[in-house]
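One chain of protein is taken out of this complex; the other chains stay put.
By written order: A, B and C. Residues from 1 in each chain.
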Amino acid sequence: MQKYSFYAAIGLLILFVLTALVGPYLIEHDPLRGSLRARLDPPFWIEGGSIEHILGTDRLGRDMLARLVQGARISLAVCVVVIGIAGSIGTAIGTFSGYVGGWVDRLLMRIVDLALSLPVILLALLIGAISGPSFANIVIVISLVLWSQYARMSRGEALRVKNEDYVALARTSGLGHGMIIFRHILPNIAPSLIVVATLQVGVVIVLEASLSFLGVGVPPPNPSWGSMVADGRGLVVTAWWISLFPGIAILLVVMAVNIVGDALTDRINPALRGRTA
Amino acid sequence: MLRQITGRLIEAFAALLLMSLVIFLLSRVTGDPVALLLSDSATEADRQMLIEQLHLDQPMWRQYLSFVGNALQGDFGQSVNAGRQDALDLVMSRLPASISLAAVALAFTLVVGIAMGVVAAVTRGSWIDVLVRVIALLGQSVPSFWLGIVLIYIVSVKWGLLPTSGYGTWQHYILPALTLGTFTLAAVTRLVRASMLDALGSEYVKLARVKGVSEATVIFKHALSNSLIPVVTFMGAFFATMITGAVVVETVFAWPGIGRLAYESIVSRDFPVIQTVVLVITAMFILANFAVDMLYLAIDPRMRDAG
Amino acid sequence: MSLLSVRNLTVRLGREADAPAILDNISLDVDPGETVGLVGESGSGKSTLGMSVLRLTPPNLAAGTTGEIFWRGEDILKMPAKSLHKLRGGEISMILQDPMASLNPVFSVGSQLKEALRRAGKPDLAKAAEAALAEVNIPSPAERLRAYPHQMSGGMRQRVVSAIGLAQDPALIICDEPTTALDATIQYQFLDLLRELQRAHHMAMLFVTHDFGVVARICDRVAVMYAGRIVETGPVREIFRNPQHPYTRALLAAVPSTSHALDRLPMIEGAPPSVGARPEGCAFHPRCPLAIDKCRMQPATETLRPGHTVACWRAREEVA
Partner (left out) sequence: MIHTTRAALLSAAAATCLALPALAADGELVIATPTLSDQTMTPWSGSGQRKTYLDLVYEYLVYLDPEGNTEPGLAESWEMSNEGKTWTFHLREGVPFSDESCGDVTAEDVKYSIERLVAEDSRAGPASTMRRIIDTIDTPDDLTVVVNLKAPDFLLDKGYFGEAQQLGIVCKSYIEGLAAGADTAAPVGTGPYVLDHSTDGSEVVLTLRDIDHWRVSPDWETVAIRIVPEEATRVAMLQAGEADIAPVSFDSIAGLKDAGLRIVSAEKTWSPVIRLGGTVQTDEARFNKENPWSDVRVRQAMNYAIDKQAIIDELFAGEGTVANGDTPVAAWDSVQPYPYDPDKARELLAEAGYPDGFDMTLKTFATTPGAELPLMAEAAALYWADVGINATIEPGDWPSIRTEWTSGKALDFAMTHRGFPFPNPENGVEAGFSTQSLFASFTSDDLEALMAELAAETDPAARTEKLTEIGQYIRDQAGAVFMVLANEPWAVGPDVGEWVIDTAYVYNFDTVGKAE
């Protein structure tokens, strides 16, 4: 059971990444162009739908399948960039804090606490209001939410690893601090970070959807899965396909990511199990 | 103990000060309310007049200092809205709706999440375990505004069981709390399941069984009491998620809370209200974290001695 | 009649007949008042045997359990839940390995002790708890009742665990390496205490250990386990004087060093096989200095003298 679901999840994720990378080249329709006269066409199996638009069209007559595929690319890009930024900043601060210790550590951890208590969505709205919604703004805002988790985790790991014998040995043999962090501490932190990063993919996608709902998500005409769900929310009864298909896509990817994340956790660091919300 | 409390107070104050500065600067660069309050045919003279009325003609640093100075005396200024309501009063009048909703949602999340986590851990590996984890994950992967709207359509429009939206009776709480709580449900379930598994495999649970106490006592007293410690640790974070989620959920369910007040005040550039809302929310976080620490002391005897 | 009589107990990792066996066809008796040592390296299955007696093995192991475990003539494996519930703690109790981990950190020592005393139907719980702590030589017991586990030393905690084990006056107490985590002096103090308590309560004791030194100090009879099987049993004196199985000899050779913390046998090359990878025949043969071709087949258990049995192809040769 566990094994099958793991392989199914891995398969799904590979499909997700492949779709994001090459999918747009395989679809004939332009995800950004549509015909108003063909708007709100249902999927082909519903009366009124056609093979031309397999999954129907959206409010501007754009092909849902093409947008779904393009949305995979944009959602993946948001995930990768956000997790990259939040991960590296958070890890850098956390590792440094744990390694150096003392008042620096205390100060940095206070800041992390503060960051956790920021009403981030309000900041997001403000930032969105300053320069309008853009890819960069979304990345900044979501990174603001997520970096502190990496900082917490890597600090803890750094504290633990710092006191291991081999690090002490490396230190006595005159290895520089930078080298110790890079050679000994980071490789030890990496597995836990990978797990956290995996589990956060879902968080990022759903958060982006909420920002789209509040009008500061990925700007049109580019589709992200989240903005597609937000776009179709008023039509859940009459044109359900607009929000349902991207909704299902989000659901599947988040599930897959969590299954893989759990499996990785069990393999890499069982002590971590469930400790990442 | 006294030193700890003073330290905490100083920290809390510093946090609030920092937050006020961040919000002050952020909100000033996003445009001013003047343009919004002027009519379409207003002239430059009209604008200057309004700027003066709102004291927006002073240099920024002076505006900030006078804001902080007044805030220290409990005066957070007045809404730029024509009603000129006291900003703090305005926020406080919306606070009960938000806090009660967050509390109900948190209670729902904790009760259901803990129950699901325990069930999943006890039946580990079985189909029940799988089912519970899938349900929890569903909650985490559905955007809350969408879940809310779908719930409204099914429960309220189709079945006619509950009111669609609004604030008032206990029935009004159910759908928004469900929507708000669902996102954290997965986190709680995961957390409880994992720490329950740890606890169930522990020596003290073995000893309890060896003693011959009933399985219910083993699970609910010995294992669960330990599993709750990590849940308590994360309560602050859960609460933060709730408040963040409130902006969305309060909009969908027409809930008159501070989440929507914050959103509206940002949209209308109502500086004093923005500042007050954010500061009140920050203060609430600090309080919540303090409460979590207290709870921690109560639940984990090891912490009492460590402190 | 024996108090406890294990007959052909096999515990597999799952229900399937070909699942790897942790315990393979074990038979063992414990008489009233007697102390039986169960010796072997870690992974030999001795702890699983202890847990099987209380039917506290994890579900997958429970599903793979066959054979019989008679308690006063009744098969524990077939016992209804109610009697089993009465059995645990009341008739058979257990002292676990790790005193640091076997007390629940969030409850006071007193409350955990009282949980056991309440089952025994003691009228005045507070007094009984105090007496129980006093019996295991804990100074100022009244105060200690209110303490939490983290506020006590390892030796102290182990005594609390013993007090909990004895609280319901069991007829048999299973000690699963109760001294491993303690340092040497405390270890012996604790063993002496156990011995005393055993006499005072007229209990039988099944003492799981890897250390023959401990066996010598406390046991009447001993069973040596290797890779899920009992390879040799006999009275302690007999085994010490005349060990038959090469594995027993190797264990005995390790005694003078009293390396209680070292769970490896310095005299023998290699490590015990893991559950899934046990060799055919006598599981010890790859490490055995006396191994011959025949050892690839499972030797039968033979009785050398009354009470002394061994499962080794070369045992009789040696005696002869």
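The rule is short, and it goes like this: contacts are C-beta pairs under 8 Å (C-beta built on N, C-alpha and C of every residue); 3 or more make two chains touch, one makes a residue touch a chain.
What you see is a predicted model, and the numbers here were worked out from it, not measured in a lab.
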Check: shown chains touched by the absent chain are A, B
Where B:T184, B:T251 or B:N289 are the choices, the one touching the absent chain is B:T251
Of the candidates B:T6, B:Q58, B:Q171 or B:S214, the residue in contact with the absent chain is B:Q171
Which of B:L16, B:A71, B:L191 or B:L261 touches the missing chain? It is B:L261
Among A:G49, A:G156, A:P191 or A:P219, contact with the omitted chain is made only by A:P219
Contact residues on chain B toward the hidden chain run 30-33, 35-44, 46-47, 49, 53, 81-85, 90, 93-94, 145, 149, 152-153, 156-157, 159-167, 169, 171, 251-254, 256-257, 260-261, 264, 267-269
Per the touch rule stated above, chain A touches the missing chain via residues 33-34, 36-37, 39-40, 59-61, 129-130, 132-133, 215, 219-221, 233-239
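Operating definition for what follows: only the chains that are shown with their structure count from here on.
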Contact graph of the chains (line, ring, star, complete, other): line
One chain pair leads in contact pairs, namely A-B
Cα centre of chain B to Cα centre of chain C, whole Å, reads 52
Chain B residues touching chain C in their complex are 202-214, 217, 221-222, 225-226, 229, 299-302, 305
Within the complex, chain B is touched by chain C residues 51, 54, 56, 85-90, 93-94, 96-98, 101-108, 112, 115-116, 119, 148, 150-151, 161, 164-165, 167-168
Listed in rising order, the residues of chain A that touch chain B in the complex are 1-2, 5, 110, 113-114, 116-123, 125-127, 129-130, 202-203, 205-206, 209-210, 213-214, 226, 229-230, 233, 236-237, 243, 247, 250-251, 253-255, 258, 273-275, 277
